[in-house]
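As structure tokens, the structure follows; a few thoughts come after it.
Missing here is one protein chain; the remaining ones are kept as they sit in the complex.
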Amino acid sequence: MGSLERLEFLEMETILSDGNSKLWGPHGFCENLYVRFDKFEKINAQRAILPLREWCLQVTAIVENMKGRVGVFISAEEDLKGLLQFLSIIPVIALDFPVFTDGRSYSKAMQLKTIHSYKGELRAVGDILIDQVSNMIRCGFDTLEVTHLLTQKRLASYSGEIFSGFYQNGVGLFRSGGKRIWRFF
Amino acid sequence: MYRYDEFDKAFVSARVAEFSDQVKRRISGEMTEEEFMPLRLRNGVYLQLHAYMLRVAIPYGTLSSDQMRKLSDIAISYDRGYAHFTTRQNIQFNWLGLNDIPKILSELAEVEMHAIQTSGNCIRNITSDPFAGVAADESVDPRPYAEILRQWSLLHPEFSYLPRKFKFSITASKSDRAAIQVHDIGIQIKRDLSGELGFSFYIGGGQGRTPMVAKLLCDFVPIEDLLRYVTAVMRIYNLYGRRDNKYKARIKILVHETGIKELREGIERELSSLRKEDLVLSREDIDAIFRYFRYPILDSRSSQNSNFRSLRLSNESFNRWVHQNVIPHKHIDYGIVTISLKPIGGIPGDATSKQMNIVADLAERYSCNELRVTYQQNLVLPYVALEDLYNVYNKLVDYGLATANINQISDIIACPGLDYCSLANARSIPIAQEVSKRFSTYERHMEIGDMRLNISGCINACGHHHVGHIGILGVEKKGHEYYQLTLGGDAGNSCAIGEITGPGFPADEIVNAVERVINTYVLLRKTNERFIDTYRRVGMIPFRHALYGKSGKA
Partner (left out) sequence: MFMKVLTANCLLTGHPLWYSSDRTWKEDMKKALAVTSSEECSYLTRIAEKAVANNEIIGALWIDVRDSNGILSALRLRERIRACGPTVV
């Protein structure tokens, strides 16, 4: 055999996630009303979420049949541009965190909330660990769809204090104590 | 220097509590190493070859006597009695255990220090001119602005998971002593013709695998737009910086691949999309930060200056030290003292606990309680009365801190290298020691003159070899240590990346090679011409011939 390099140690992923996701917001766990579909014609629920490209392709059908009940899923590498004109009729935007180290969706959240004044539900989905929760809330996410079991457990006893005491004020949902300009957003 | 207010103190305490919890969860197994690593990195905790290493932030290189004493205590209580000052004005402890780190961070918090964001894919320590606030050639003290950037960047919710690390440097002098052109963002504060304060904004400098000199993004941005501007740039980088390849993830690659013109347009679009009132830096806010910088009131000490002058005449070694290590101050009765951490044959940038305590005492007694760390891995006493220099000098001599070699051949920048660092391919410290010993005499130092010799133990270039007048890069070749030589690098205003001379040299040949380069320079130079200027005039060829012969072979 050739020389072994670094050993791969498989994390015991099975106990970390059982595919059962819970929707959490700063007021606690809540019901997830939206079902993910990859195609408009497959939708068989009252409220749905479609991938960005499909949503834009199907905008006419959505407006005619399900106006205000179909949200958008935006993957990490996708751009917001195509969506901006439709923001007022999009009830929920799900921004993806494919791995927790991929921070692109934080910027999109900030843009949606502070520049485009998005009024719908901004949802974080994907690889969400407890240590990113306060960043997400401070960037304007309203809800987090969490599959990581330990994170779910920790969120159950999460207190609102964690959002204060930062230099940057975030999107105005949680005020921090200071008064300087970089402590306000 | 900046003094924490209640908010700052509470912030650091909360972070210590948070990280302590994360350490506990890691040790109990609740958290895997994969999950823990980015979290420990953003608290400055590395796993190196021999133990955990903690990199403590020294914001823009400024610290107080009390802080230096605390660092000395930590070195004695938790480490092996010494620490290392880095090229980003931080300090590193090499021999720590994971369990001790929450306690250490707690102790650091007591003196308003922390290790937040000294590692990881986030905004790192904001570095600045080590002579800020006391240099004669600055338009304003850049450090309050560095402090604003520091606060803005600490646990910024949007910019905590960047494609890669991000380094800012800020200066306010015509002469760049903060290497701003090899930083991801380099800021030079200046005044326009009407005296209004603003800044030049450089982007995409960096070293490592693909060294690049920064490009000028904008020549003059009004000071109130500082945070708007950096927000726009960081947002573009966060969204569009590459995440597919760790070696192509810095902003310099984004600049290179997108082109500065197109990138500038994108940044300006982002800037104009920000809400008008967001992040505008008001006069009020700037004044508030300046108020938290307590500037010492310097007494006039002129009547006794003649004592200083006669001591210089009568004591040759004191005279040499003043000439080489002390530079003029804004205040005519004072000098800026650089304490050399480069004793001949010593380890560049290292200091023992004892030395740290001595330096803290000197700062308290003679320098208004304040110290600086330079990116060249030396220390500075920024407020020493000329009349006190002799006492300071003698104390430094007693503790091996008075080598009169600043900016000369033995004032070497060297990373810890393979002796400590798990990223390294070769050792750098022994080479630094050999170079230092080879040119150890005063005569040789003066003959060579101004020389920046920098050594890195791997391509990550923490030793800044790319911008050394002479740069040495350690590589591993067929299981042995080899050293590549570069010439003509420069970290200042005429920033340049050094050029490789040719094939590398084995460990027992590299110092001979350096000597051949030096001798060639001495032979070819005009009167008073520095090495770097001779190199720029004559080019690489004469040096190549000296190293490899006319055939070009080593």
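Letters are used for the chains, namely A and B, taken in the order the chains are written, and counting of residues starts over at 1 for each.
Note that in this section contacts are C-beta pairs under 8 Å (C-beta built on N, C-alpha and C of every residue); 3 or more make two chains touch, one makes a residue touch a chain.
Small disclaimer: the values here were computed from a predicted structure and weren't measured.
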(message) Among B:Leu47, B:Val111, B:Ile223 or B:Val280, exactly one should touch the missing chain; which is it?
(response) B:Leu47
(request) Tell me which residue among B:Arg69, B:Arg427 or B:His445 touches the hidden chain in the full complex. (result) B:Arg427
(message) For review purposes, identify every residue of chain B that touches the missing chain, sorted by number.
(response) 26-29, 33, 47-52, 96-99, 347, 418-420, 424, 427, 429-430, 433, 476, 479-481
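Heads up, the rule we're going with is that only the chains that are shown with their structure count from here on.
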(request) Indicate the whole-number Å distance between the mean C-alpha point of chain A and the mean C-alpha point of chain B. (result) 38
(request) Provide the residue numbers of chain A that touch chain B in the complex, in ascending order. (result) 11, 100-104, 106-111, 114-115, 129, 131-132, 134-136, 138-139, 150, 165-168, 170, 176-178, 180-183, 185
(message) Under the definition above, what is the set of chain B residues touching chain A in their complex?
(response) 7, 10-11, 14, 22, 30, 32, 34-35, 38-39, 121, 148, 151-152, 154-162, 227, 235, 238-239, 243, 273-275, 278-282, 285, 288-289
